[in-house]
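Take a look at the structure below.
The complex is shown incomplete by one protein chain, all other protein chains being positioned as in the whole.
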Amino acid sequence: MKFSQEHEWVTVKGDIATVGITEYAADQLGDIVYVELPEIDTEYGKMDRVGSIESVKTVSDLFTPIGGTVIEVNPAISDTTPDGDVNDDQHFEYINQDAYDKGWLFKIRMSDPKDLDDLMNKEEYDAMIKA
Amino acid sequence: MTKIIFEKTSEGRKGSAVPEKDINIAEISIDIDEEMKADKIPDLPELSELDVIRHYTELANKNICVNSHFYPLGSCTMKYNPCVNEEIASMRSFTDIHPYQVESSVSGNLEIMYLLKKYLCELTGMDDFTLQPAAGAHGEFTAMLMTKKWFELKKENRTKILIPDSAHGTNPASANMAGFEVVQIASNENGTVNLDDLEAKIDDKTACFMMTNPNTLGLFERDILKISEKIHSKGGLLYYDGANLNAILGLVRPGDAGFDFVHLNMHKTFSTPHGGGGPGAGPVGAKGKLAECLPLPKIIQKEDKTFSLMYDNPSSIGRVKAFYGNFLVLVKALAYILSMGKDEIANVAKLSVLNANYLLKKLEDIYEIPYGKSCMHEFVASADRQKNIGVTAIDICKRMLDYGFHAPTVYFPLIVHEALMIEPTETESIQTLDLYSEILHKIQEETEKNPDLLHEAPHNMPVKRLDDVTAARKPDLAYKK
Partner (left out) sequence: MYTPHTEQEIKQMLNTVGKDSLDDLFESVPKEIYNTHEMNLPKSYSENELKKFFRKLASENKVFESNFLGGGCYNHYIPSAVSAITSDSRFFTAYTPYQAEASQGTLQAIYEYQTYMSRLTGMDVSNASLYDGATAICEASIISIAETKRKKVMISEALHPEYAETLASYIGSENIIKVPFNENGLTDYEVLKSKLTNEIACVILQNPNFLGSIENPNKIAEAVKQNKSLLVIAINEPYSLGVIKNPRDCGADIAVGDAQSFGCSMGFGGPSLGFLTVKRNLMRKISGRLAGKTVDKDGNEGFVLTLQAREQHIRREKASSNICSNEALCALSATVHLSLIGKSGFMQTAENNLEKAHYMAKKISELDGFTLKFKSSFFNEFVISCSKETPEEIVERMASKNIGGGIPLGRFYPNMKDCLLIAVTEMNTKEDIDNFVKELSEGVKK
């Protein structure tokens, strides 16, 4: 798992990166009540703003640490079901409770795996948030 | 919880009588496109008049308000709403007038609009006013449209609006809505505009600097004349957000301080009630040629001394609302200005500032006051000290409710941690302020000795602390059977 300056985590399988926000970021935001996710099949550049994350009293931008095409968003968080209906069973609490697994946000097909090189490992990230 | 009104329905029960039908339908033919005919009756409840009166009286019992409680909600100027104003505005000759009646049948209304505009000009040092905007934020947006129009007319391409970091959220939102880029100006260590940052960010793309003066920290921007000179030397406009006009009403005119245009909040400075969220009114005034950009129609006095609405002016931004503004609110504002008159209008500023400073002194032993030993009409305390022992600003606010006081504005401005923004207004007495201070000291004692009392607060309200998180995660915004 790798980490960005903007407090995202990234795991990679083949050319697909899965992105979420870190436990630290989720704690800082407090109880997350909504996430505006990127659009599927849309291409984003590295560090583009792709959405936002809301708690009751704040909102912060969501960036993608990796450039590429978004292929999937977390169905437990998405506004719509895979059939395009309104999703009435959203679980934003996953991000607070299980940031690194059930709380993942989106999957992106990487356009340039070199983007990964700029990310931090766990020790570097931990050091950053300590500072 | 009181049941929802829809749960109280009894099939077939009749409510208040509505006018009877008196047309013989055999005489007429009604021809409505079959496809457009309603195929169901709207699902409204069936209640008696007493059912309804009891229900809403029960709801009213759950509110606290200015008439019942001290309401020091910073930046909202919750002063007393005079009863006579309500009586005047509810006169049938004001309420039962249609906006498209022929002008000769609304002379009284036109004169009210003209007089209010004239007095607002006098109080602010502006040359003309529109009464059309329905609220402060609406006034700000109007001003941003005027800014856009002004530079279009001058054929200058200016894209940026400068806004201090202490400003209300409506300022950047209004600028953005009008298509401008927002540039934030930092505050200095005294809580006022950082002139170096202003100097660094102002350029020939700067259209306007939006200021609240005194600012949201309750501090007068003492460099205002320098700021004005700086903005004008770069060809920009200087805008006065009237949210805090109460601090200077009758003593300082924004126009004399270099402001080119202003909006005022009738529901703050001019005593009209806020109605649990509105309606307010947000007239906008401007000086000189900029006044040509004000919305239409515009109220004018003709040569024969009668009043009229003028609809024609190519420099105007056009209209920002249907009709002429929240007229019944404007009536109350005029009544207020007249009851203060030239003799007493300055007491608004003097005594609101006195009350705020008095309260500041009374509270400075318990709260950190990050910006200064004195203030204008309001001040911002910080509950940072309290937070260090586990009690937040919101805990303190909720505990105030238990003691019969409305809370201050909390967590604003954003540049102060655990902010408590306290605005007593001039209509409160020393006895109320003393009692408030006494209670806050008691709450401070509780903070130190029994913080759970605050964490669990409120205890005496109709409900305990409410769960905002569930409300936002699973929104329930309308009653369903």
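Going by the order they are written in, the chains are A and B; count residues from 1 in each one.
Criterion: a contact is a pair of C-beta atoms (placed from the backbone, for glycine too) under 8 Å apart; a residue touches a chain by one contact, two chains touch by 3 or more.
What you are looking at is a predicted structure, and each value in this text was computed from that prediction instead of being measured.
**Student:** Report, in label order, the displayed chains that the undisplayed chain touches.
**Tutor:** A, B
**Student:** Tell me which residue among B:S68, B:N157, B:N188 or B:N450 touches the hidden chain in the full complex.
**Tutor:** In the full complex, the listed residue that touches the missing chain is B:S68.
**Student:** For the full complex, which residue in B:L328, B:I366, B:A393 or B:L454 touches the chain that was left out?
**Tutor:** B:L328
**Student:** Go through chain A and note every residue touching the omitted chain.
**Tutor:** Residue positions of chain A that touch the missing chain: 33-34, 36, 54-59, 79-80, 86.
By definition in this document, only the chains that are shown with their structure count from here on.
**Student:** So how far apart, in whole Å, are chain A and chain B when each is placed at the average of its C-alpha atoms?
**Tutor:** 38
**Student:** Would you tell me which residues of chain A are touching chain B in their complex?
**Tutor:** Within the complex, chain A contacts chain B at residues 31, 33-34, 54, 56-57, 90, 92-93.
**Student:** Which part of chain B faces chain A closely enough to touch in the complex?
**Tutor:** Chain B reaches chain A through residues 411, 468-469, 472-473.
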